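The other protein chains are all here in position, but one chain of the complex has been omitted.
This part shows chain A:
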Amino acid sequence: MRWINRRPRRGAEMLLLCLPFAALVAAYLIGSAIRLDANPADKLLPSPAQLWAGIQRIALMPDPRTGEWLLWSDTAASLMRLAAGLGIATVIALLLGMAVGLLPYLRASLGAFVAFLSMVPPLALLPILFITLGLGEAAKICLIVIGVAPIMTRDLALRVHEIPREMIVKAETLSASTWLIALRVVLPQVLPRLLTSLRLQLGPAFLFLIAAEAISADAGLGYRIFLVRRYLAMDVIFPYVAWITLLAVLADIAIDRLRSRVFPWSDLERGA
C-alpha cells in the first residue's frame, strides 16, 4: 500500500505522539550526563536532581529576600500584561477589521494603511515606547498591542471581505441595514476566525512580552530568565521556558475549545 494511505491505529497514534517528546527528554538526559561526567560543576545542562532543586526554589518556597513565590508572582505579572495586550488588540482588530472589510470607503482609506502598519517591526518601536510611555506596564502592553493588532486586523478584514457577496445581498433582501448586516450576519461569522487568529498570535505575543520584560521590568517570566542568565542558572531558565511553553499550549487549547463550544457550526462548516 502507498504510504499516503497507511494510517496508524489508535495505540500507535499515541505512541507516535509521545515519541518526539521522549526523544527530546532522552537527548537532554544523555547530554547532561555526559557533561556532568566530564565536569561535575558544569552549569549548562543540569541533572534532573538539580533541575528539581531549582524548581523547588522558585515555585515551592518563598524567595528568602523578598518573601515572594517567584514563579507564581512572575506568572501573574506576565499573564496580566499578556491578557491586557491581547484583549486590547482583539477589540481593535474586531472593530477596525469589520469596518475595513465591510465599508468600501474605509477600505479605500485605511486598508493600505493597516497593511503598512503591520509591516513596521514592533521591536524597533520598543525604544520609542519606553521613551514616551516610561518603563511601566503601559509600554509593555502597548508593545504587544502594536505587535499583534495590525496582523489580526488585516486577517479579519480579509475574512470579512471573503464572505460571499450573495450572503450580504441576501441579508439586504431580508431588510437588513449596514449595522444589522454587521451585527447579525458578519460578526457571528468572523468571531470564530477572530479566536483562531488570536490563537495564532499567542506566539508573537509571548515574544513581545518577553522582549519587553527582558529590557525593563521588576517581575515577569521574561524578566526572571534574563536576570538569572547572569549566573548561568540553567536550573531556573529551563523550568521557566517549559512553563512558558506550557502556558501558551494551554491557552491555545482553551481558546479552540471555547470556539467550538460557542460556535458549534464553525466545526460543521470545516467538515463540509
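What we mean here is this: a residue touches a chain if its C-beta (ideal position, glycine included) is under 8 Å from a C-beta of that chain, and two chains touch if they have at least 3 such contacts; residues count from 1.
Throughout what follows, contacts and distances are computed from a predicted model.
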item: "Formate dehydrogenase alpha subunit", "ATP-binding cassette domain-containing protein", "Cation acetate symporter" or "ABC-type sugar transport system ATPase subunit" - which is the UniProt name of the missing chain; value: "ATP-binding cassette domain-containing protein"
item: Sole contact to the chain not displayed, among A:M14, A:I131 or A:L174; value: A:L174
item: Hidden partner chain, residues of chain A it touches; value: 164-167, 169-177, 179-180, 183-185, 188-189, 263-266, 268-269, 271-272
